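Removed from the display is one protein chain of the complex; every other protein chain stays in position.
== chain A ==
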Amino acid sequence: MFAAVRGGVVHVSLWDALFGAFALPFMGRALVVLLVLALVAGVVGVLVNLRGLEFVSDGLTHAVFPGLAVGLAVGGTAGLLPGAAVAALLGAVALTWLARAGVTSDAGVAVVLTAAFSVGVIVVSKSDDYAGALEELLFGRVLTIPPDEVLPLVLVAAVALVIVLVTVKQQVFRAFDAAGSRAAGDSGFRLDLALNVAVALVVVAGASTVGSLLVLAFLVVPGAVARLASARLWPLFPIAAVFAALASWIGLAVGFAASVGAGVDLPAGSTVVAVFVLGYAVVLGIRLLRDAGERAA
């Protein structure tokens, strides 16, 4: 593999980028973590889309930030996941409670979001390597995940998936007809709490890999793509998960090819998210063409 070396730049074939690269341990780990994240975020993201919770998700990504910062300050990189988990669960409870208390969702989220972020930046600013730490927290470290952090990340994502799979019928019911769902005996508060906790756990899993800013793309883009691709309910979930998985894989491959093959050092997490957005643009284009075709017919 990578035999042809010419003038310091390694020749990377398409095969190498898409498959061979992942034989490298750090690339393999990145792929495993991103595929798990993609599967779970895709499924959770469909509910985020149906409930219109994109802004709440954004709030949670910011709420997690001070947890990451405190975790890093206290326990180094091993403290990231526990710190994020505590902050995310507190954020999820706070946002659910604010929504029930009748605080307009957007105002409540905006307050939690900015407050949390400022706390996070203050904590990070006390660290020795301010810029480096900030960058790692915001944009992740998908290629430098230590092997012993993979299992905790997978477990956190799995809990989010279980929460959503157990409540998904009732979540869709509530998304479609909140009053009808309450009349059928479902507790809106408990369903909202369950969904917000699931979102928060995805944010936790994503924040220490693709970073607390970019994980939002995992929660929002696949669900939006699925809505463009299908008007039927249950196919949305596999479509979103498969899209996220494909985009993660291609994103990692592109980043690898650019770095190793062309000497252009692309940050892996950002490259993955760029592929997500590109994929969204492609699906949107196809949908617009199809709609135009239907109108013409």
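We take it that a contact is a pair of C-beta atoms (placed from the backbone, for glycine too) under 8 Å apart; a residue touches a chain by one contact, two chains touch by 3 or more; residues count from 1.
Here, contacts and distances are computed from a predicted model.
Chemist: Which one, "NAD(P) transhydrogenase subunit beta", "Xanthine dehydrogenase family protein subunit M", "Cytochrome c biogenesis protein ResB" or "Manganese/iron transport system ATP-binding protein", is the UniProt name for the chain you do not see?
Modeler: For the chain missing from the view, the UniProt record says "Manganese/iron transport system ATP-binding protein".
Chemist: Out of A:T77, A:S127 or A:S230, which is the one that touches the chain we can't see?
Modeler: A:S230
Chemist: Which is it among A:V172, A:V220 or A:A268 that touches the chain not included here?
Modeler: A:V172
Chemist: If the hidden chain were put back, which residues of chain A would touch it?
Modeler: Spelled out for chain A, the touching residues are 50, 166-167, 169-170, 172-173, 175-177, 179-186, 227, 230-233, 236.
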